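And now, chain A:
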Amino acid sequence: MENFFSILFSLSLFYVAITFRVKAYVSVLRFQGILLALLLILPFIFKFSIYAIILPLTIVLIKVILIPNYINKIILDLDIKRKIDPTIQQLTFLIIVIASVIIIFLLTSIISNNIELNVIPFASGFSAIVVGIYLIIFRKKLIIHVCGFLILENGIFLISTAIASELPMMIELGILLDVFVVVFLMGIALNRISDTFEGFEVSHLRRLKD
Partner candidate 1 sequence: MNILLDNDTSLLIFGFLIQFTSIFFIFLKKNKSAVFFSNTINIIGLAFSLFISIKFLFTSNGNTFPLFYNFVKIDTLSLFFLFLIQLISIPTSIYIFSYLKHYIDEKRNVRSFMLFFILLIISSQMIVIANHAILFLICWEMMSMTGFLGMLLEYEKNEVQKGSFYYFAASHVIVFILYIMFFILHKLTGSWFFDEYQKNLQIIYPVTIFLLGFLGFGIKAGFIPFHFWLPQAHPIAPTVLSAFLSGVIIKLGIYGIFRTYLFLKPLPEWVGWLVIIISLVSAIFGVWYALAQHDIKKLLAYHSVENIGIIGIGFGLGLIGAANNSLPVQILGFGGALLHTLNHAIFKSLLFIGSGVIYQNLGTRNIEEMGGIVHRAKYLSIFFLIGSIAISGLPPFNGFISEFIIYVGFFKTANELKNYYPILMLLFAVGLALVGGLAVACFTKVNSIIFLGTARKEIKKFVINIYDYISLGLLSSLCIIIGFFPTPFVYLIGKIIKYDFVNYSYRSVLETIEWNNFSFIFISFSSLATIIFFIKKYFNKKYSSRKIEAWGCGYNNITPRMQYTASSFADELNEIPKSILLYHKKIDLSENVFPKSFHFESHSEDLVDSKVVIPFYNNLRNILDKIQFLSQTDIRYYIGFILITIFIYSLLSFIWN
Partner candidate 2 sequence: MLEGIISLIIVIFISPLFAGMINKYKAIFTGRIGAPVFQPYYELIRLIKKETINASSSSFVSKIAPIIIFLSMIFVSSIIPVGFLKPLISFNGDIILFAYILGLARFLQILSAMDIGSSFEGMGAAREATFALFAEPIFFFSIGSIAFISGHTSMYEIFNSILLNNIGYEIFIIVCSISVFILAITECSRMPVDDPNTHLELTMIHEVMILDNSGFDLFLYQFSSYIKLTIYALIEISFFYPFGKQNHFLGILIFIVGFLTLSITLALVETITSRYKMKLIPQYLLFATSIGILNLLIYTFMK
């Protein structure tokens, strides 16, 4: 079951790789949020407890509702162009993504020989991280950078579920809060940037140089 969700997760990454629309990123984020929430609930389906439900709920709250809406709001306010303008061809990007995902899966399976971990969630989480970085590196729009960052975060979250490390609840919550605040601040910064630089391109941020 976990593996199924993880596969879906990595498929969403491929979608990210090829899509041209900014909105699509937001929906992908939502989708991934839902997946993560489900992943968290899974172990507790039969033995229901109130503590088990808090975390998934917060995830749904933050990752599925608050953040995507917030980003949508930003997009609307600053009327960012729908289309992303990639620095490299989508196809190439896709190839890169696929290649790295494959490599990651292979490596993980190699590593998992001498230490037991459920490969697929781990690998897909890891590939999410890598793809997030790729998005930041290969895209110009700052908003996409933010999305990339969020995808990366999701990947991390997936890993943390994959290796089933008992991070204490409050710390998990703290992490979620931090992520939310980061996104919030980035949003504010984006506002500022839009009215100081008239644009959301990275290319504007070239003042500070040695």
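For anyone wondering why these and not others, all candidates are chains of the complex that A comes from, given by their letters.
The rule we apply is simple: contacts are C-beta pairs under 8 Å (C-beta built on N, C-alpha and C of every residue); 3 or more make two chains touch, one makes a residue touch a chain; residues count from 1.
Since this is a predicted model, take the numbers as computed values, not measurements.
Undergrad: Quick one: in this complex, who touches chain A among 1 or 2?
TA: Here, the candidate touching chain A is 1.
Undergrad: Given the complex with candidate 1, which residues does chain A contribute to the contact?
TA: Touch residues, chain A against candidate 1: 130, 133, 136-138, 145, 202-203, 205-210.
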